[in-house]
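A single protein chain has been removed from this complex, and every other one stays in its place.
And then subunit A:
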Amino acid sequence: MNQPTLDHAHAAIEFNKNEPRVNWHDETLWFVRTKRDRAVAQIPEWEQLREAASQIKNHVLSNMHDLLVQFEENAKRNGITVHWAADGAEHNAIIHGLIQKAGATRMVKSKSMLTEECHLNDYLTKHGIEVIDSDLGERIVQMRKEPPSHIVMPAIHLTKADVGDTFHEHLGTEKGATDPQYLTEAARQHLRDTFLTRKVALTGVNFAIAETGGFVVCTNEGNADMGAHLADVHIAAMGFEKIIPRAEHLGVFLRLLARSATGQPITTFSSHFHKPRPGQEMHIVIVDNGRSRQLGRPDFRNSLKCIRCAACMNTCPVYRRSGGHSYHSAVAGPIGSILAPNLDMKQNADLPFASTLCGSCSNVCPVKIDIHDQLYKWRQVLMQEGYGPAAKTVSMKAMATVLESPRLYRMAGKVGRGVLRFAPVTVENRFNPWYNQREMPEPPAESFRDWYINNKKA
C-alpha cells in the first residue's frame, strides 16, 4: 500500500495543488452532510436517541469485561469459535491460520476498518493468500493499490473518470467509459464470480450482542451476505468495543447509524449472524490492539464509543479540504485523529493538530463523543511528551518569549504591521504554512494599544 509518509500538513499541501479537485471533494462531502441533516430532521427525538446511544455506550465502557465474557459464552453456545488477538500481528496470524486450515489460498472480504488498521491484506498477500475486497469502493482502491480515504465511502476521493480508467485497466471495460451504472455492472459480474468461488469469507462487525452471542453486519450492497453465506468458513473480525448489551439496543443504533453516515433511514441489509449454517464454520476474532490502553485514559476513552458512521469526517472543514489520505491512518478525519495517537504517538503526533476545533464533529456525532475536546487534549499531551510538530515547538517557544515581555510584544506588533504592509513577500511565502491557501489580512494602520492611548487622550 502506498501509505503516505508525509505529515498531515504537508500531505494536505500536495492534495491542495489541484484546486478544482479540492473544491469538488469538499462539495461532495458537504452534499453527504446535508443528506444527513435532512434525514435527522425527520426524527423528532433525534437528540434523545443520541443521548440514549451515548449512555448505552457509557455503560458498555464501564462494564466491558463482563459483557465480553458474556458474549463469548453465548457465541460459543451458538457454535461460533471465539479467538482473541492482542494486536494486529496476532489478528493477522489467527486469520492466516484459519485460511490454511480450510485449505484455501484465496479469500473474499467485506468492509472492515479493523483489518485495515491491522494491515491484513498486506500480510496475507505476502504469505501467498489472494484477498479480494468486495465492497465496490474498497475494490476500486484495492485495484489502484491505495488505502481507503474514507471509512464509509472508501473511494470518495476519486472521480468517475478515475474509476473508468481503473476498470479499463483491471476489468477490461471500454476505454473512457464513465457511466456509474455501466461501471458498477462490470464490478458486479467480476465480484459475483469471486463470491461463487471462495471457500473463506471475512466480514467486519458493526455490533456484537452480549445477551445473545451474535453479531450484526450492515451493508448497502449485500456483499457481506454474499461472501459469508456462500463460503465454508466465515471469519468476523471485531474490535472489542463493538459490544452492546442487548439486541433491543440495536433499535437505537440502527436508527442512528445510516442516517448519520449517508442520510439513509437504514442500510439496505442489517444482517444478524448467530449460528453458522449447517456444514459451515463461523469464527470471531476479538481484537484489542491498543483499545484497552485507550480505555484506561479517562480523557480519551470516549473515543471507543464510536460506531464508525463517518459523520464527523463529512462535516469536518479540514478533512473535506485535505482528503482522507493526508491522515496516513486507517481511520481518517476527526475520530481517526484521536484513535491514531493511541496506536503510535510519535508517528501520529501531527493528526490532533489537523483540526480547527470548530466543534462541528462533536455536534453531529450520534454517540455524543466530545471529539473536538479530545483533539485539544491530545495536543497538550503530545506537546508535554515532546511529540509536538517541530515547527510548532519552535514558534511556540518564540511566542512564549514575546508574550512574556510587554516591550517585545509591542515591538513585534510594530514590526509585523510594517512587514505586512511594505514587504508582504516575507509572510506570503511557502515557509509560512498559514499563508498556504489563504489571503493574508490587510494590516491595521495602528495597534490597538496606540489607538486606545490616542482615543483616551481625545
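What we mean here is this: contacts are C-beta pairs under 8 Å (C-beta built on N, C-alpha and C of every residue); 3 or more make two chains touch, one makes a residue touch a chain; residues count from 1.
Simple rule for what comes next: contacts and distances are computed from a predicted model.
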item	value
Listed names "LUD domain-containing protein", "ABC transporter permease subunit", "CoA protein activase" or "Cytochrome-c oxidase", with the criterion being the UniProt name of the chain not displayed	"LUD domain-containing protein"
Selected residue (touches chain absent from view) among A:P154, A:P366 or A:P389	A:P154
Which of A:D288, A:D350 or A:D370 contacts the chain that the document leaves out	A:D288
Selected residue (touches chain absent from view) among A:A9, A:A102, A:L171 or A:L230	A:L230
Residue among A:T105, A:S270, A:Q347 or A:S447 touching the omitted chain	A:S270
Residue in contact with the excluded chain [from A:F15, A:F240 or A:Y327]	A:F240
Residues belonging to subunit A that touch the chain removed from view	28, 31-32, 45, 48-49, 51-52, 55-56, 58-59, 61-65, 68-69, 78, 84-86, 90, 134-137, 140, 153-156, 158-160, 163, 180-181, 183-185, 188, 191-192, 195-196, 209, 212-214, 220-223, 225-226, 229-230, 240, 245, 247-252, 254-255, 262, 264-277, 286, 288, 292-293, 295-296, 298, 301
